[in-house]
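Shown here: the complex without one of its protein chains, the others still in place.
A, B and C are the chain letters, set down in written order, and residue numbers restart from 1 in every chain.
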Amino acid sequence: MRTLRMGMVGGGPGSFIGRIHRLAAELDGDAELVCGAFSSDAKRSQEAGQAYRLDASRVYASYRQMMEAEKALSADQRMDYVAVVTPNHVHYEPARLALQGGFHVVVDKPLSFSLEEAQSLHEIVKHTGQLLAVTYAYSGYPMVKQARALIAQGAVGTVRKIFIEYTQGWLSTELEKSGHKQASWRTDPTRSGAGGAIGDIGTHAAHLAEYVSGRRITHLNALINTYVPGRRLDDDSSLLLRFDNGATGVLVATQVAAGEENNLVIRVYGEQGGLEWSQLEPNSLIQRSPDKPMQVWRAGSNYLGGAAAANTRTPPGHPEGYLEAFANIYTAFHNAINARSTNGAAAGELDFPGIADGVRGMAFIETALRSAHSSEKWTEFV
Amino acid sequence: MRTLRMGMVGGGPGSFIGRIHRLAAELDGDAELVCGAFSSDAKRSQEAGQAYRLDASRVYASYRQMMEAEKALSADQRMDYVAVVTPNHVHYEPARLALQGGFHVVVDKPLSFSLEEAQSLHEIVKHTGQLLAVTYAYSGYPMVKQARALIAQGAVGTVRKIFIEYTQGWLSTELEKSGHKQASWRTDPTRSGAGGAIGDIGTHAAHLAEYVSGRRITHLNALINTYVPGRRLDDDSSLLLRFDNGATGVLVATQVAAGEENNLVIRVYGEQGGLEWSQLEPNSLIQRSPDKPMQVWRAGSNYLGGAAAANTRTPPGHPEGYLEAFANIYTAFHNAINARSTNGAAAGELDFPGIADGVRGMAFIETALRSAHSSEKWTEFV
Amino acid sequence: MRTLRMGMVGGGPGSFIGRIHRLAAELDGDAELVCGAFSSDAKRSQEAGQAYRLDASRVYASYRQMMEAEKALSADQRMDYVAVVTPNHVHYEPARLALQGGFHVVVDKPLSFSLEEAQSLHEIVKHTGQLLAVTYAYSGYPMVKQARALIAQGAVGTVRKIFIEYTQGWLSTELEKSGHKQASWRTDPTRSGAGGAIGDIGTHAAHLAEYVSGRRITHLNALINTYVPGRRLDDDSSLLLRFDNGATGVLVATQVAAGEENNLVIRVYGEQGGLEWSQLEPNSLIQRSPDKPMQVWRAGSNYLGGAAAANTRTPPGHPEGYLEAFANIYTAFHNAINARSTNGAAAGELDFPGIADGVRGMAFIETALRSAHSSEKWTEFV
Partner (left out) sequence: MRTLRMGMVGGGPGSFIGRIHRLAAELDGDAELVCGAFSSDAKRSQEAGQAYRLDASRVYASYRQMMEAEKALSADQRMDYVAVVTPNHVHYEPARLALQGGFHVVVDKPLSFSLEEAQSLHEIVKHTGQLLAVTYAYSGYPMVKQARALIAQGAVGTVRKIFIEYTQGWLSTELEKSGHKQASWRTDPTRSGAGGAIGDIGTHAAHLAEYVSGRRITHLNALINTYVPGRRLDDDSSLLLRFDNGATGVLVATQVAAGEENNLVIRVYGEQGGLEWSQLEPNSLIQRSPDKPMQVWRAGSNYLGGAAAANTRTPPGHPEGYLEAFANIYTAFHNAINARSTNGAAAGELDFPGIADGVRGMAFIETALRSAHSSEKWTEFV
């Protein structure tokens, strides 16, 4: 396999997620960042390109320019795919141009600024046949894969209860007024879209709940708040959930749980037992069963299933973390690209969150907000 | 102080909570079980009395008989108070008789079979001036006292979020059909009252949420389910909550989280930080704050506040548990009784859940069920 | 069964362990404190008796007086056994008098001031036929019983490694100079005996290592230190251990691990897996095995063995602690007394640390100190 060539839109100085994308994409040596339009400010874009040690000729002043220039390069030079790591309001246009320009695309979550944009991208993906990944990175953790596999195998029986909580505290104060770049755009409806916490982390939670349990949310009953005075988007949410098989649950996504770092926990209970996974200790998966000792499955162990094993780099007792999980999304995406040039011959794991997941995430935001504004108890989530 | 004399209604063979009440009441040597009507079957009552090593003459065939007989004893012989540990449908009548007979009363939670009974007891308490305690035992843990004190002192700032979860798995199957005495009455609407899980453990959760946070629930939005086919009462509930100061939260009380033992966790977040306490590791209290290391307060430590200290028997590192917490409720109740004979001279901790808490618990059940049956999102909880 | 009558030597104002003994002895209602010589100061002894609500006529000014007076009482009045809870230098004489006076005896650990005293008590026990218990309380925890049972059943295979650590921090400073009663006598060679930390907590550790593993230490290699300047006894020790089956291990007993509360952890590894138990979270027992998930056994669960079950009072998820473990020692001791009056008919658990364990503890102190002063690597421990 040759090394895939990656381009990047966004990720300039001060970006948190741009650096993560590059680390993740390059982690296994399957891909290499070769070009980027890192900022809408040409000078800042060049600064970022230098920090990434790119050839100045491949650092662009705009994503439009990048798409054009890269298309003009020879097939053995031009980028294979683009990672879009800008704020949400600049997801759609670069993704569209890239797909239509013949490039595959990775988009940071949530997929877009609005549900409409997401649906439009879905059409474009269908039409162009290009690949698109959305980095719901938490689904890349090996023990999340193991949880999903155990549930699919019936290890807990028919699922009854799904609890997912994503608690952060970093927006407990009016951080957006202090010049904090992340806080600034994530609380700005003109850049983030209609959702604050519900979009930024609620979509992670909703995706993980469905991914692990294998069930789909059908109705939700949302309480969405803005606690910090003056903030223009929500910073806190709690939802009651109904799933397609009769299971019910709770989703919490808050950014005002002061003192919490990035505490994502999922628990799924079925008729015969339950599973619990916490992102803060991602290498363990707890299984509880009536009438026998609690079991703790550990990453890297030889007793794990194929998906967990394929998403692990180190032996048991050598902890992996967030970057590795993020990289697992990229690995599957890279494999899918490579599979195209091998006529589909198996190339390892191919399971990554795609366009359908991205659209569903945007629908989740839209439905949750609709529910929050409704006096009806339940709102259908199609 | 003399040793107080305790009588018991219920707690015969097969009872779990009767034995706990006796252990708790006697733990510190402040009281002694002297009489009881342990079963409505005279023979079984005598068997229980023997197991408790009581004088046969103080073992009664009915609580009515007990009230009469004890009243007839001399003041230095007759019981000081009665613990009512029967199923819910037999709370009201013995409590009423006892109060009207001049005895103080302890009632296991929830206070009664119905809200109406609870309100009637409230009137009787007011009228007789006797003391009544309801054993919301989890509020007796020293680190719960510490959490309450820290929040009251402003350690987390104005409270914004309150999450309380009480998950059990023991009713995941149709245990009530197997002759299991506890399961049998707790799932029977003619003995438990209108609430299943929402009454049995939801009331604990609601009490703890208000007790620790110092805030009152004003509205709730309940999803209440019965998962086990054929069961006649609910076994699962999730509620969104609104509190009197604008805080919001989630309450979960389920008995079908298969594999869970008795997992009660409370987390309260304010503008400046948060607290977390878990009943499964009750000797620790976690405090999170932005910008500084997480702190773990430990039971028995010399830096704890007065309420925590007064409710601890052992030095740090010598774990205390459920019995000790339960006993703390009794200790405060005993102190309150003793304070009467000392003209109110301070006699230690006097903080125990009383009649108002009991009534509120019954109102919680009634309101939660009303909300669950309503298509309105929010139901007021007065 | 009638309620056994307990007397106490020591345990006056300021005593920590006296109160624990009373709570533990009375916890299940099997025994009742009826008399005591709580202090060598008659006034303080009466004060303590009052606090314990004893009849003043049964509160004595000395243990000699108590033995004489109690012997003179009728059989249905006099105490059945004596708990000796004084500092170590006052263990031997009251224990001797009690045994020779026809009373059973409980002695707080370590058994005596010196190995010689211990051996003499052993002779007296043999000669009188009375029962003697030594409160190595940590062996009373249900999950310790479970660990012992699992190892005896071969759950980890042939034992190879035994690690036991008992770390405390309370003697990190010169607390004995501040009037702290516990620190004062425990660091005083005229009251504690030859061992400081090695006697106070090292003996607990040594007992637990042998109790859980079922193996006996045969050789030890000790490093014993006094870290706090001016202290007259050791406050820190680390020992390499050899066991009778070829297993080896490490024992740590230190009271200068500043900030530690009472952190006792045991880990035993055999050819096929390992067990870990920590006193700070006593209701869990971790089992590790190659090639399968870690298992966590939980107190109160229905899958536990008989000994664990018999030493548990509450259902799973209702934590028990130190007092309950301590009480388990008393329960077995009470059962053994009662078994005498039933011609040995089974009366429940009979497993408690006895005179042989007490003597072995004193031999451990003596051998460890001998090793510490030797330039030879290994010292035999008979």
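Everything that follows uses one rule, which is that a residue touches a chain if its C-beta (ideal position, glycine included) is under 8 Å from a C-beta of that chain, and two chains touch if they have at least 3 such contacts.
All of these numbers come straight from a predicted model, not from anything done at the bench.
Visitor: Quick one: which of C:44, C:71, C:160 or C:216 touches the chain that's been left out?
Guide: Result: among the candidates, C:160 touches the missing chain.
Visitor: Looking at A:39, A:168, A:192 or A:254, which residue reaches the missing chain?
Guide: Touching the chain that is not displayed is residue A:168.
Visitor: Which is it among C:36, C:274, C:321 or C:354 that touches the chain not included here?
Guide: C:274
Visitor: Out of C:77, C:100 or C:248, which touches the unshown chain?
Guide: Of the listed residues, the one touching the omitted chain is C:248.
Visitor: Against the chain that's been left off, what residues of subunit B make contact? List them.
Guide: Its contact residues with the unshown chain are 287, 291-298, 301-303.
Visitor: In the whole complex, what residues of subunit C lie against the chain that is missing from view?
Guide: On the side of subunit C, residues 156-157, 160-161, 163, 165, 169-170, 172-173, 221, 223, 225, 227, 236, 238, 240, 248-250, 252, 254, 256-260, 267, 269-274, 287-290, 294, 374-378 touch the unshown chain.
Visitor: May I ask you to list the residues on subunit A that touch the chain which is not drawn?
Guide: Against the left-out chain, subunit A lists 1-3, 16, 19-20, 22-23, 26-29, 33, 52-53, 168, 260-263, 279-283, 298, 300-301, 313-324.
What we mean here is this: only the chains that are shown with their structure count from here on.
Visitor: Tell me which chain's centre, taken as the mean of its C-alpha atoms, is farthest from subunit C.
Guide: A
Visitor: Compare the two sides of the subunit A and subunit C interface and say whether they are made mostly of the same residue numbers, over half shared, or of different ones.
Guide: Over half of the interface numbering overlaps between copies: same.
Visitor: Using Cα averages as centroids, what's the distance between subunit B and subunit C in whole Å?
Guide: Using C-alpha averages as centres, the distance is 34 Å.
Visitor: Counting in whole Å, what is the centre-to-centre distance of subunit A and subunit C, each centre being its mean C-alpha position?
Guide: About 55 Å, centre to centre.
Visitor: For subunit B, give me the residues that contact two or more of the other chains.
Guide: Answer for subunit B, listing residues that touch two or more other chains: 260.
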